[in-house]
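For this view, one protein chain was removed and the others were kept in their places.
Lettered A and B in written order, each chain numbered from 1.
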Amino acid sequence: MTPPQMRFAPRLPGAAASSRALLRVVRRDRLAAVCMTLLALVVLVAVFAPLIAPHSPTEVNLSSAYLGPSLEHPLGTDASGRDILSRVIFGARASLLGPLGVIALALALGVSIALVAAWFGGWVDTGLSAVIDVLFAFPGLLLAIIAVAVFGVGLTAPMLAIGIAYTPIMARIVRSSALRERALPYIAATTVLGLPARRILWRHLLPNVWPLIVAQSTVMFGYATIDLAAISFLGLGQQPPSSDWGLMVAEGRPAILAGHSAEALYPGIVLVLVVLCVMVLGRRLGDRDDRQLPRR
Amino acid sequence: MGRASGEGGGARPTPLRSGVWAGVLRRLLRTLATLLVSSFLIFAALYLSPGSPLGFLTHGHSLSPEAVHSIEAQYHLNKPFFERYWLWLTGLLQGDLGRSTITREPVTTLLSPRIGVTFTLVAMGAFLIVVGGILLGVLAGVSGRRIDAGVLAAVTVGMAIPSFVTATILINYLALKLGWFPVYGAGSGFADRLWHLTLPAISLALGLIAYVALITRAAVRVEMGSEHSDTARGRGLRERLVIRRHVVRNALIPVVTVSGITVASLVAGVAVVETAYELPGIGAYLVQSVTNNDFPVVQGICLILVVVYVVVNAVVDVLYLLLDPRLRRSR
Partner (left out) sequence: MRLIAAISVVLALAVTGCGGGSSSTSTSSSSSPAASPFHPAGVNVTPTTPPASSTVAQVVWDEPYGEPASLDPLKSYALPENTVLSNACDALLRTGPDLKLQPGLASSWTHPTPTTWVFKIRPGVRFWDGHPLTVGDVLYSLNRHLNPKLGTFYTAWVADIKSIAQSGPSEVTLTTKVPDVIVAQMMASGLGTVIEKAYAEAKGAAYGTASGGIMCSGPFQFKSWQTGSQITLTRNPGYWDPSLQPKVQTLIFKFITDATTLTNALAAGAIDGTYEVPIQGIARLGGAGKMYYGLSTNQGILQPIQKTGLSANAKVREALSMVIDRTGIAHTVFQGLAVPELAAVPPDSFSYATQRYQQWYLGVGTPTTPNVAAARKLVEEAGNPKSAMTIGIQQGDSQSAAVATAIQSAAKSIGLNMQVKALPTAQYVELIFSEKARAGIDWTTGNNNYIDQAEPLQVLYYWGRSNSPYNLDGFAEKEVDSLFAQARAQAEPEQRAALAVRALQLWVKPVNNIPLYIYPERLFMNKRITGAPSSFSTFLYYPWAAELGGT
């Protein structure tokens, strides 16, 4: 589902550098701290998956299917006797790489389009706005499905498609704040000083819009994770024997009928927790007055 | 990016110099242009797709050259690209979406029984989102800290759970264990259909209720603290009346807009929900047709979904232009 709210820019005056903002949010707020820790943990696990995982995620052992939890297999084994813990651990790579690609693409495209449009204005702005308008006509999930029809199943096509679908959201938000920044006296001053446009864009405009971009990217990461998981669930995304979390839930669903729910359960929980944490953090970053979610 | 909607800072800058009606007209023209370009993109993308529809047509059984030729002629497979696009587009305007390469039936014949299911599902989902979102938002907005926090936590969690996960849980509990709802099918007749589509509509709506709830809550908060509410309170009006007369009414504009846009974005979610519940709607059919390389059907369904999405968004924008009192005042 394309996040509809993102068509409106959040009410976000420019803030200090994002890392400092993040630290401040985390220090003030225990829920955010917990989320941050959890996400950091998931990222570490993804990076060091081969060192952490007790088994190979694809090693089939047909004589040990559907084992319960044990020291050897802390989360048990799946229908083909593969270690579920190792699959969830390696699945972090598959499941986080996609959304990361989406954000990277939406950022690169969206920010460049927005800054160029905001800076040059006139027919450049009008032309780019027409492109953005057409892109807005395709909800992310629909664009991903079309991409699969054209380029075939896998991670790449849906990832690029969702990245492109998120581009106009990013572009619009960045453009409007860039316009605001541009009108501020300090930018006008740099223009008067005769600095080249590119330098002003990258050195002065972008850093001031950056906190907003970080907050927006964080929220988008959550949606991208859900969208890509849905594509995997539909059988159009990553294919077996990948241990993408969405795919694991889809593959584990029939086994629930026979009473073996572990394969669908654990990746499902991790997926929901990661998305939840990302969204909580994203909203905290976006809310300067920080009152939208309960604090503990 | 001279688009009227979606600008930052809370208020939407509008082309005031040319007046609201000119803005509406421009919005409509742009919508038409967007639709035309979208139709071209949908057609071109699937034209470029590798793999031949002949594969499915013959079920993998080899076919005589004559038969291949007659199929190619029937599906215009031997005509140049722009001629095929033109044939498709003019066909569209006459209500002809081409023929499925699998069943060889007209796409419109295939879609018409399925569209009803999807439409009902989207309508029910929209109802749940708008009514549920506004109720929850008002509740959170006017209540104390505890209820506010509870509502917020609930809608946030709802947003983080993918619809295919809620589908699995709902079917297992409410349909299988408790038997309150049917486990399968779209039902026949009005009441039966509503009953069959209740769980799918919940799955569809759950992820989106949060937007309407959050915007409603924020709007209510702003209005609660605004001057005329305070004035009303000062005049001795009861709190409940203040909420109903002033707060809710003034909060309505952003809520209407967000609701409209949220509902528009439902169209993408139907593919997942219909597949999870195996409903005979156009969303699940889209996924099936992608798997089968049934391009005329994929083109037809994508076009319908994009048209609905674009048109609903345009209507919301136009409504916004027409309704916003600030814009009216500034004329």
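Throughout what follows, contacts are C-beta pairs under 8 Å (C-beta built on N, C-alpha and C of every residue); 3 or more make two chains touch, one makes a residue touch a chain.
In this text, all values refer to a predicted model and were calculated from it rather than measured experimentally.
A.B. asks: Of B:L35, B:L97, B:L110 or B:L128, which residue touches the hidden chain?
C.D. replies: Going through B:L35, B:L97, B:L110 or B:L128 one by one, B:L110 is the residue touching the chain not shown.
A.B. asks: Determine which one of B:V20, B:I102, B:V151 or B:L321 touches the chain that has been left out.
C.D. replies: B:I102
A.B. asks: What residues on subunit A make contact with the chain left out of this view?
C.D. replies: Against the missing chain, subunit A presents residues 30-31, 34-35, 38, 58-60, 62-63, 65-66, 79-81, 152-153, 235, 239-241, 251, 253-261, 264-265, 268-269, 272-273, 276-277, 294, 296.
A.B. asks: List every residue of subunit B that touches the chain not included in the displayed model.
C.D. replies: 51-53, 55-56, 58-68, 70-71, 102-105, 109-110, 113-114, 153, 157, 168-169, 171-173, 175-177, 179, 182-186, 275, 277-278, 280, 285, 288, 290-294
Operating definition for what follows: only the chains that are shown with their structure count from here on.
A.B. asks: Taking the mean of the C-alpha atoms as each chain's centre, how many Å separate subunit A from subunit B?
C.D. replies: Each chain reduced to its C-alpha mean, subunit A and subunit B end up 22 Å apart.
A.B. asks: Going by the contact rule set out above, which residues of subunit B touch subunit A in the complex?
C.D. replies: Counting only subunit B, the residues touching subunit A are 1-3, 5-10, 30, 33-35, 37-38, 41-42, 45-46, 48-50, 148-150, 152-153, 156-157, 159-165, 168, 172, 207-208, 211, 214-215, 218, 258, 261-262, 264-269, 271-272, 275-276, 286-287, 290-291, 293, 295, 298, 302, 305-306, 309-310, 313.
A.B. asks: Mind pulling up the subunit A residues that touch subunit B in the complex?
C.D. replies: Residue positions touching the partner: 1-5, 7-9, 11-12, 114, 117, 125-126, 128-130, 132-134, 136-142, 145-146, 148-152, 171-173, 175-177, 180, 222, 226, 229-230, 233-236, 246, 249-250, 253, 256, 264, 268, 271-272, 275-276, 279-280, 292-294.
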